[in-house]
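Note that this complex is displayed minus one protein chain, with the remaining chains in position.
The letters A, B and C name the chains in turn, as written, and every chain counts its residues from 1.
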Amino acid sequence: MAIFIDSDTKLVVQGITGRDGSFHTTEMMEYGTQVVAGVTPGKGGQTFEGPDGASVPIFNTMDEAVAETGANTSVIYVPPAFAAGAIMEAADSGVDLVVAITEGIPVLDMARAHAFARDQGVRVLGPNCPGMISPGTSKVGILPAQIVEEGPVGVVSRSGTLTYEAVFALTNLGLGQTTCVGIGGDPLIGTNFIDCLEAFEADPDTEAIVMIGEIGGTDEQEAAAYVEEHVSKPVVGFIAGQTAPPGRQMGHAGAIISGSAGTAEEKMKAFEDHGIAVAKRPVDIAGLIQERLA
Amino acid sequence: MAIFIDSDTKLVVQGITGRDGSFHTTEMMEYGTQVVAGVTPGKGGQTFEGPDGASVPIFNTMDEAVAETGANTSVIYVPPAFAAGAIMEAADSGVDLVVAITEGIPVLDMARAHAFARDQGVRVLGPNCPGMISPGTSKVGILPAQIVEEGPVGVVSRSGTLTYEAVFALTNLGLGQTTCVGIGGDPLIGTNFIDCLEAFEADPDTEAIVMIGEIGGTDEQEAAAYVEEHVSKPVVGFIAGQTAPPGRQMGHAGAIISGSAGTAEEKMKAFEDHGIAVAKRPVDIAGLIQERLA
Amino acid sequence: MDIHEYQAKELFRGAGIPVPPGEIATTPDEAEEIAGRYGGMVVVKAQVHTGGRGKAGGVKLAKDAAEARAHAEAILGMDIKGLTVEKVLVTPGEDIATEAYVGVLMDRKKQAATFMVSPEGGVDIEAVAEENPEAIRKLTVDPRYGLLPHQAYWLANFLYEDKALARQATKIIGQLYEAFQANGCSMAEINPLITTPDGELKAIDAKVSIDDSELFRLPDVAAMRDTSDEPAAEIKAREAGLSYVKLDGDVGCCVNGAGLAMATMDLVKYYGGEPANFLDIGGSSNPDKVVSALEIITADPSVKSILFNIFGGITRCDDVANGLVEATSRIDIDLPIVIRLTGTNEEEALQILEDNGFSAYSSMDDVVEKAVELAKA
Partner (left out) sequence: MDIHEYQAKELFRGAGIPVPPGEIATTPDEAEEIAGRYGGMVVVKAQVHTGGRGKAGGVKLAKDAAEARAHAEAILGMDIKGLTVEKVLVTPGEDIATEAYVGVLMDRKKQAATFMVSPEGGVDIEAVAEENPEAIRKLTVDPRYGLLPHQAYWLANFLYEDKALARQATKIIGQLYEAFQANGCSMAEINPLITTPDGELKAIDAKVSIDDSELFRLPDVAAMRDTSDEPAAEIKAREAGLSYVKLDGDVGCCVNGAGLAMATMDLVKYYGGEPANFLDIGGSSNPDKVVSALEIITADPSVKSILFNIFGGITRCDDVANGLVEATSRIDIDLPIVIRLTGTNEEEALQILEDNGFSAYSSMDDVVEKAVELAKA
């Protein structure tokens, strides 16, 4: 078992003919993800040549792609100017889940796109996220497949490479993962910590959860309160950005301390107050999980 | 019992200081409607002097009016340019029901206002409607009170004076009404025949239903199909506009035969096909009801 | 309010839609002059508020200015479905590779603007809808979001397989939606939207209806009203705040309320007569309105009897009766008038009418029967 994606995931790649889209489509297909269709307006009728002679039909619209292939998930590698439109097209097409990798989508566009997806009852992951991977079954996005392993730990994180660090440490200790989810570093994201915690709590195969946050916003604080009330499984947390100065954006558009709000201290305190073990260093995450699964 | 309004209705009048608003507020108060507040931006703090020394506080905003008085219904006598805005303000304020009397609201404004009200879960009656009356308890709108009588007949109609005609005939035969609802003559209306039929069916005091339609659109046809499937009480129907030429708007913005669609013949046939007794003349409505209640 | 093709094209141009040039002529001379300036083939098109102009001979291709003049001569003054052609549009002839249909109208059931597009353009879309519904793609626009880019493309993609054409059509569909919104339309259509042999899209015919309720805030659009082919009575009625539609019968009807007015017409028919008009005087008892109503009805030479049907609700019947008396004292009417007044203050009203020599009834059926009888007398 896993959350959000698994062996039933039938994926459409929006922007499949672009540089990133084509590269990661091959990677996903190599991992075993069922990539059933690609969409690039104006390239309908062509095919994408994947690894091992596999080929993927390309459609002009999501509507056609879903009608022809029964796809249930979409991943978006579309340039920022068109990405919010692509998310809305996906949300309108009948898929249940839209994973938006694109970085740099205008926030005002995303406010509309998130509202639209909510109205359609469609889950959006991201944008500006690395996607997710359910080891052994499916990978949607850009997370490196070679560092993951099947196992009992659910991982949810706002950052990319820091997640790799944590996952790699888990794998090295023999602690595999049910699903690793990168929720993204943008100010407005479609799936937050609480959504993932709820799903991991409901997933019978997940035995412990790693939650990796960073400065900016209050998602981690709310997630901590949620954990205390609704999550029975052990949760280990980490917050990046203790040394970040206020008012400066640290790479991610959402990683910024506004006034005195959104500091790492505040978030770590919230974790501790609500019974979440806080790792001081990334390397400690795996150890704390190991203790709790012993 | 009655539908939509009764002795628990606590009404705010939007546009209470206008010519129509003030006149009909007095009429409604005289009938016994609990008019608890008025709203006119910029006139907050004043009072409206009603009949018999009763006075009604005026507020600048619906938000204040509802907060201060616990109003649950609003009626709108606001000029067309501002009426859609007033409907949205009402829908946003916590009332459950908004009765929009104003005629001539731009249809594009109403498309947005209806969507907004739906999003807030608020019922809109109208616009361009005479409102409704539950004899003996409450009147909201401009229906003349002196022609109604308490009794077992529910009346729903797209037109004003034609409804008076039918109601008057009912009253003259000793057939009183639970509620008389004028759903309005605009192309886009918030409450349609089916909504009213559903409510009358659920209302234990309503024993028979009069449904008065006119040319234009397909509401009557859909209502007829609904009656056959969901309404156990006898329904008598009437359609105005058998002699109306196609393509010409007959007074009401919504009363227009487009191409060959929306004719009186089509609607009368739908009534007959679905077991609704069709009155040939307005005066026959009361007789047909009497037969069915005998 | 319907506007003419050339006006609709102006609105479309304003939204950026590619529309060929065109000018209006009211005389054959003007048509010849315009055609001469364009050079080559032109189309001369009657500007009247009705469909079916082509079938009626109101649209003609001319190979040169002389022929354009001849066509204009034939078309100007022509009667199309009861409307006299006062103006023709002269526009260059276009090479047509394909014709499509693109339209948007307010859908009552969906409560939102709805697009219909079809690769079968240049023909009646209702006929296509009936005979070949799969040749039509429909899309309802959520008013909360407006037309989204992928929706416009989805429609365009149904019209054109070619990538470049689909891209142009996407843009045009977006512009049509903009024009629809900005001008308070209840309907806006391009029929046909053509492709030229060198792959350009052009809107060569345009049809637009405006929601009357929008006109107060759109003075430029309101100024497009052309009353030249509208019956004088309807213009007068609109100016007096009345709602009037001329019909073919001889019983003049004056009623308060649109539903009751239609029911009254129907009852005239039921009793073997034919209504001469629809006329809703509204809720007011203002004598000026009653005067205007009587003037309009009596100006119709086919009217043989006049029937008033008033249900006084909020309006007091005695007020209406006084209005009626005052109105009839202001104008001379030698047609029989029968009146039904009921509702609030009915008694007083009937007394006023009798005192002034009017037949007054309290039943709608009685008054209609009487009016029909008088019209036949």
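As a working rule, a contact is a pair of C-beta atoms (placed from the backbone, for glycine too) under 8 Å apart; a residue touches a chain by one contact, two chains touch by 3 or more.
Because the structure is predicted, anything quoted here is derived from the model rather than measured.
The residue touching the chain not shown here, chosen from A:Ile16, A:Val75, A:Leu188 or A:Ile209, is A:Leu188.
Contact with the chain not shown here comes from a single listed residue; of A:Gly15, A:Gly44, A:Gly151 or A:Gly241, that residue is A:Gly241.
Within the set A:Arg123, A:His252 or A:His274, the residue that contacts the chain not displayed is A:His252.
Within the whole complex, the absent chain has one touching residue among A:Ile142, A:Leu170 or A:Ile209, and that is A:Ile142. For chain C, the residues touching the absent chain in the complete assembly are 144-145. For chain A, the residues in touch with the chain missing from this view are 24, 27, 80-81, 104-108, 110-112, 114-115, 119, 142-144, 146-147, 157-165, 168, 185, 187-188, 212, 214-215, 217-219, 238, 240-245, 248-255, 259, 264, 280-283.
By the touch criterion stated above, the residues of chain B touching the omitted chain are 41-42, 44, 60-63, 82, 85-86, 88-89, 92, 112, 116, 119.
Keep in mind that, in the parts below, only the chains that are shown with their structure count from here on.
The set of chains touching chain A and also touching chain C is empty.
Averaging C-alpha coordinates per chain and comparing to chain A, the farthest chain turns out to be C. Along chain A, no residue makes contact with two or more other chains.
Contact with two or more other chains is made by residues 144 of chain C.
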